[in-house]
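Of the protein chains in this complex, one is absent; all others appear in place.
Coming up: chain A.
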Amino acid sequence: MAEFLDLEAQDGVRMTWNVFPGTKQEAEGCVIPAACIYTPLKPIPSVHVLPYAALRCRICRAILNPFSIVDYASKIWICPFCFQRNHFPQHYASISEDNLPAELFPQCTTIEYDSSPGIGPTVPPVFLFVVDTCVIEEEIGYLKSAIAQAIELLPEKSLVGLITFGTYVQVHELGFGQIPKSYIFKGSKEMTKDQILEQMNFFAGKPRPAVGVVAGARDGLSTESIARFLLPAAECVLLQMVDDKTYRFHVLEELQKDPWPVATDQRALRCTSTALSVAASLLGVCVPGSGARIMAFVGGPSTEGPGSIVSKNLSEPIRSHKDLDKGGAPFYNKALKFYEGLSKQLVHQGHVLDLFACALDQVGIAELKVAVERSGGIVVLAESFGHSVFKDSLRRIFLTSDYDLGLSFNGVFEINCSKDVKVQGIIGPCASLEKKGPLSSETVVGQGNTSAWKMCGLDKKTSLCIVFDIARKDGPDAVGQSTNNQFYFQFLTYYQHNDGHMRLRVTTLSRRWVAGPGSSQATGFDQETGAAVMTRLVSFKMETEADFDPIRWLDRSLIRLCSKFGDYQKESPSSFSLSPRFSIFPQFMFHLRRSQFVQVFNNSPDETAYFRMILNRENVSNSVVMIQPSLISYSFHSVPEPTLLDVTAIAADKILLLDSYFTVVVFHGISIAQWRNAGYQNQAGHETFALLLQAPRDDAEAIRKERFPVPRLVICDQHGSQARFLLAKLNPSVSYNSDNRVAPGGDVIFTDDVSFEVFLDHLQRLAVQ
């Protein structure tokens, strides 16, 4: 396992199979598809940034890399992908074995190019706040302070815009002197970019140019007309502090609850989709193609406009998973269609949609998912704008610290592969650019049919799951190639770095084919990545395939995998064993079957969409935490130690720290809770108890600090109501109908679910058949 982590540290890549199955048939036999999870902007301290443009192969456009064979004498390099011989250009003239450019250093498999350092004006990023005003006064207050704080934290040069919405969409003009001004659009009406141009006075009385694309300062719009809506953050902040009569201050201060009356049996009219459409079109008009984020703060379900998710009538509940399954969600498909259109527009313009959904009710994340995910946006779900999950997460986005997100814009991701490897697609926050090439597989998973993807927004942690297709057919030539069993991938990521420059990160990898029976295939299996990939796959299938039975699919996959790679005598379950490469994979699958990704009926469609969106952008180790939470036990007797995710971990004199990614639970055993309630920790002589109490809190804080979105912290006691957050995740090895006895001070889970032991028994029996 450790070697996989080392590889990840160097290149940000983890693969399910680090040794590739040699043929298509063999790949199918391996059950788990060949895939990798790649973090394009993973901070790698040793990475070189080269101040010149990358050198490309003139045939396949792949970039010069450490795997290229260089003929120093004739100044020629051979592209490892297409075997084309390329001449070095003039400025590589001094190249020799002792004088290598960095891109040829063997350890520089990942390298960055910044071809224009220090040149030209950089385009400042744009932040367009889209704020829901159909919320109670209290929430408005929270929102005001959160946004004000965010604006203060923004880089000074970045541009800020503000749109509020409720029954109507209100676009605020920030750069207007005499009197605060805003444009009001009807909530039920879709707005096109052209209408925005016409109606928001961008031509200022002049006739609109007859031909050509009208957008942005370069294409016919005056900077003044743009500056009305997008104002540098520095001015916002300064104005706030220096002069309390200026406008910026007002807009936030005077942000009011939507004034339209709402009947008691009705939902507020909330035109989320129209507001987002106006926002997208406004950005499309003002700053097409340069980095911009729409940050949507939504406090309830959309009831007006094309993207509404529920009717105004309160007696009609918001759609549940059951409604979606049974086709009982009349608004769902229309909204989905609308947001698909919006996502296309955003991707085309290169803009990001971030969603901050803070409501006790659903707001429509399930519908919005497509637009947020394809544009690479951030999503945060919390109960209230006053909740720390929201507040801390928002702050984290803008705060510059070790834990900052490193928001980048306008990414384009490309892949080069050796012959015989194709790409089915990517599951993750990106959008296919529909550039079909020899690389694209016929089978499509996620965003496929292309060799290039748009990533309007990406950050340090954005991780893509790339699913490969082994195209090599079984045949005589396959054996013949066994001498040359190396092959290569190259991942290219262009992006707008947060210093404003465009950069290119190149990661080139080499892997080995194996073929034939008794191969060393099994040694290359990375079971954590395998679990992460299977989770993304099962989520994807559940969303896209009708009547898909995830449990059956997972079970069958697991059984087939165990049959293929387990050691056993046929029909003898007791003889079954798995090599260490596979040993914990069944456990992952057991917990995955019980997780929020598969057991969706315990959650609302919004929650499920949220969990999946986060899953689809996280790296392997965090994905594993989501599937199988980590549990640490604290006691007087030992140092804090990881413990089995099992009900038997509970003890009266222990504190447990559960990290299930979205929630961090500190769970006090009953005795600990009683001691704490008695206040022992404050008494002299009980310092160790105080330390014991404090340790899990500190560790929980540490987790919260580095994670985004910031997880929810639950502190609870054994037998308390909040204890359910822990119990739901534990293996029910002790339940009311199991044979196992409850240990003194332990706990029992009231469930019909099978325990891991039972699950494993079944697995062994089926695998050996």
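Just a few scattered comments:
Simple rule for what comes next: a residue touches a chain if its C-beta (ideal position, glycine included) is under 8 Å from a C-beta of that chain, and two chains touch if they have at least 3 such contacts; residues count from 1.
Just so it is clear, contacts and distances are computed from a predicted model.
Per the UniProt record, the chain missing from the shown structure is "Protein transport protein Sec24-like CEF", taken from the list "Protein transport protein Sec24-like CEF", "DNA-directed RNA polymerase III subunit RPC9", "Sperm-associated antigen 6" or "Transcription factor IIIB 50 kDa subunit". The hidden chain makes contact, of the residues A:52, A:260, A:403 or A:548, with A:260.
Contact with the chain not shown here comes from a single listed residue; of A:17, A:127, A:168 or A:453, that residue is A:168.
Contact with the chain not shown here comes from a single listed residue; of A:30, A:64, A:79 or A:200, that residue is A:200. The hidden chain makes contact, of the residues A:24, A:56 or A:189, with A:189. Annotation: of A:141, A:180, A:289 or A:745, A:180 touches the absent chain (contact as defined above).
Listed for chain A, the residues touching the missing chain in the whole complex are 168, 170, 178-186, 189, 195, 198-201, 204-206, 245, 250, 254, 259-261.
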